[in-house]
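For reference, the structure is listed below as structure tokens.
With one protein chain withheld, the remaining protein chains of the complex are depicted in position.
To keep things simple, chains are lettered A and B as they appear, and every chain counts its residues starting from 1.
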Amino acid sequence: MREQRRKDAVWRFLTYAFVITMVVVMMVPLYWMLVAATLPQEQFLQFPPRLIPGTAFLDNFAALQERLDFVRTIRNSVLIAVVYTLLSLVLCSMAGFAFAKYEFKFKEPIFYTILATLVLPIQLLVIPLFLLMAQLDWTNTFRAIILPWAANPIGIFLMRQNMKSIPDALLESARMDGATEFQIFYRIALPTMRSSLAALAIILFLFQWDLFLYPLVILETADMYTIPIGLAQLTGFQRIYYDQIMVAATLAIVPMVVLFLVLQKQFVSGILAGSLKE
Amino acid sequence: MATSDETDDRIGQGYRRRVRMKIRTATRQSRRAMRPVWDRVRFARQDLTAATPTLPRVAYLFIAPFFLLFSVFLAFPVFYTLYLSFFEYQGVGQGSLFWIDLGPVYIEIPQIAQLNFVGLGNYARLLGNDLFWQSMFNTSYILVIQVPLMIGLALALALALNASFLRLKGVFRTAIALPVSANLVAYSTVFLLLFNEQLGFLNYVLAGVGIGPVPWLTDGFWARNTIIAAVTWRWTGYNMIILLAGLQTIPQQLYEAAEIDGANRWEKFRYVTLPQLKPVMLFVVVLSTIGTFKLFAEPYVITGGGPTNSTITIVQYIYRQAFVNFNLGYASALTVVFVAVVSVFSVVQIKIGGED
Partner (left out) sequence: MTKKPDYARYGRRRLMKGAGLAGLAGLAGCIGTGDPEGGSGGGDGSDGSDGSEGSDGSNSSGDDNGDGGGSMASEIDVWGWDVAARALTISAEEYESENDATVSVEEFGRSAMKDRLQTNLLSGSGAPAVSMLESVDGPSFIDTGSVAPLTDEIEEAGIREDFVSGKWEALTVDGDIYALPWDTGPTAVYYRRSVYDEHDIDPDSIETWADFIEEGQKLPDEQYMLNLPEGDLSGVWRYQFRQLSGEPFLESGEVNIHNEKSLRVARNIKEIYDADIAANIEGWTAAWFSAYGDATIASLPSAAWMEGTLRAELPDTAGDWGVFKIPALESGGPRASNWGGSNLMIADQVSDEEKARGWDYMEYSLATEEMQLAMYDEYGLFPALETVYDEPVFDEELDFYDGQAARALFAEVAQESPGYRFTADTPEVSQAIETELQRMINGEQSPEEAIQAAAETVAENTDRDLA
């Protein structure tokens, strides 16, 4: 027994050590970004690099806000990302469910086609997409950014993979009880997918949050810009406003943190525990 | 104009009735003459209907939104790229290709580009181009190292964070996943600073341990490693979240059953966790592979594709051809080849991954 406990203790220690090391590695660059955001530009460019945060955060922010209405930019990004995530969650889970649990003709080829669209690099799609949007008169609108990838292949793929683990017996018994397909989807499949949906929400939000080249071309007026575009404005040629970039980047992390916190509760284990009664 | 079973005997309409009778007779006669033809058409139509497969309505409804959005938005760019790949781009188009004037509605499709047909010329060109093969090599090299590394780390972290004894799960989870939210410009600037050969923090630390200054950005081999480090740093947490979610859908009972059977930690992992995690693992592997194949931003900002083209990736090459050299036709051909290769690769991965 003693030996088992010692082994356990060693194991626990190693696990904690590993996790904490990784946390440190992940946080160092971000910490550096935060420090940079609090320093005026000249101090940032020192060597050896300064590790203690300064006090210039608000000054830098004020300068940033003056150059580009960054608060508005954040608002735009958040708005687009939230609407997109909600819409896409619905569409992706539906499609993923279909691929996971139904048999229908052409299922394989259709799925692989969807996968292929995932591979498309956006660089070359930008010009024809812009053309299309110009014809539809949708340039400089948010819907032009939200709609094209609303049924996101990543999402469909993820949902398909995750929903495969739903026991068929569960669905069958529901069918026998007379539930319609939509009810099965909504009342049985979705609730068991809580953590996957949370992961998907993060994926979708991030996808939209990060989009750069396409929104750059579609959005034309400064009051519509999203965060990546805003940051690109700060990288000129002769002057690179490091302090403002760092402030902007630090602030841009906040919505993601909020998202993580909101979704915390969904990462709960063992939802399917007790659902198999055999 | 359909035949009516009702006749109307009111005065004034008698005339109309007579006219209608005349028309009806005439058409009936001509129809009789055309009957064989109509019959043939009808039989053909019925055969066609019988031949097309019927999708169960529900499944069709479920995936309809994707196809609707795809066909409206993405189909045109995709086909246009394919079309463009057989041409050489000469310049912007003048005048219109096509116009429709319906009075109130006026639609003009402008001629988008002046093109010169080259058939498979672009494809031949890319096969012979050194830089193309170099970028393929770079991308594959980075892929082969980065993807297993990142997934290994992500899996280990997910398992660690799923362990029952671990405290502060939420904090760790958020901290590790946070890099994914860092803006590209900002974190590449930070990485450029950290990895600078003479003034960077990393070399400063390594020097303290006695390791000489590593040419992170100026040597081909090391530059690739820098990219690998940056990409791994950024995306490990992301994949960890996905794997964690996958882990959490494994029913607890399976573990309990295994314990009853006397399984130890490793056996539980091998016989319960891994098989149950397979679909999600496959997802993470395929997604990461595709993502790394498509790598563009990090090399573009951090190394610019150098030194000596050692970190230029395929998509970066495509971007250069399209946006710097204005070789849209050639860039389109590159895109087509790229999509084909990576799609095939992904399909193979999925098949090998043991799809039932």
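Rule of thumb we're sticking to: a contact is a pair of C-beta atoms (placed from the backbone, for glycine too) under 8 Å apart; a residue touches a chain by one contact, two chains touch by 3 or more.
The structure presented is a predicted model; accordingly, all values stated were derived computationally and were not measured.
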Using the whole complex, pick out the displayed chains that touch the missing one. A, B
Based on the whole complex, identify which of B:Asn122, B:Thr174 or B:Thr189 touches the chain you can't see. B:Thr189
With the full complex in mind, choose from A:Ala63, A:Leu147, A:Ile188 or A:Ala232 the residue touching the hidden chain. A:Ala232
Which is it among B:Ala59, B:Leu115 or B:Leu217 that touches the chain not included here? B:Leu217
Full-complex touch with the removed chain, picking from B:Ile112, B:Leu159, B:Leu206 or B:Ala258, is B:Ile112
It is residues of subunit B that touch the chain not shown, namely 1-3, 90-102, 106, 108, 110-114, 129-130, 189, 192-193, 196-200, 217-218, 304, 306-309, 320, 323-326, 328
Please give every residue of subunit A in contact with the chain that is not shown. 41-42, 44-47, 126-128, 130-131, 134, 139, 213, 216-217, 220, 222, 229, 232-240, 242
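Quick note on the criterion: only the chains that are shown with their structure count from here on.
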Using CA atom averages as chain centres, what separation in Å is found between subunit A and subunit B? 16
For subunit B, which residues count as touching subunit A in their complex? 53, 55-56, 58-60, 62-63, 65-66, 69-70, 72-74, 76-78, 80-81, 109, 112, 153, 156-157, 160-163, 165-166, 169-170, 172-187, 189-191, 193-194, 199, 201, 204, 233, 236-238, 241-242, 244-253, 265, 276, 279-280, 282-283, 286-287, 290, 293-294, 296-297, 315, 318-319, 322-323, 328, 331-332, 335, 338-339, 342-343, 346-347, 350
Could you please specify the touching residues of subunit A with respect to subunit B in the complex? 11-12, 15-16, 18-19, 22-23, 25-30, 32-33, 36, 47-49, 91, 94-95, 97-99, 102, 104-106, 110, 112, 114-121, 123-125, 127-129, 131-132, 135, 147-151, 154, 156-158, 161-162, 164-165, 181-182, 185, 192-193, 195-196, 198-199, 202-203, 206, 209-210, 212, 227-228, 231-232, 234-235, 242, 245-246, 248-249, 252-253, 256-257, 260-261, 264, 267-276
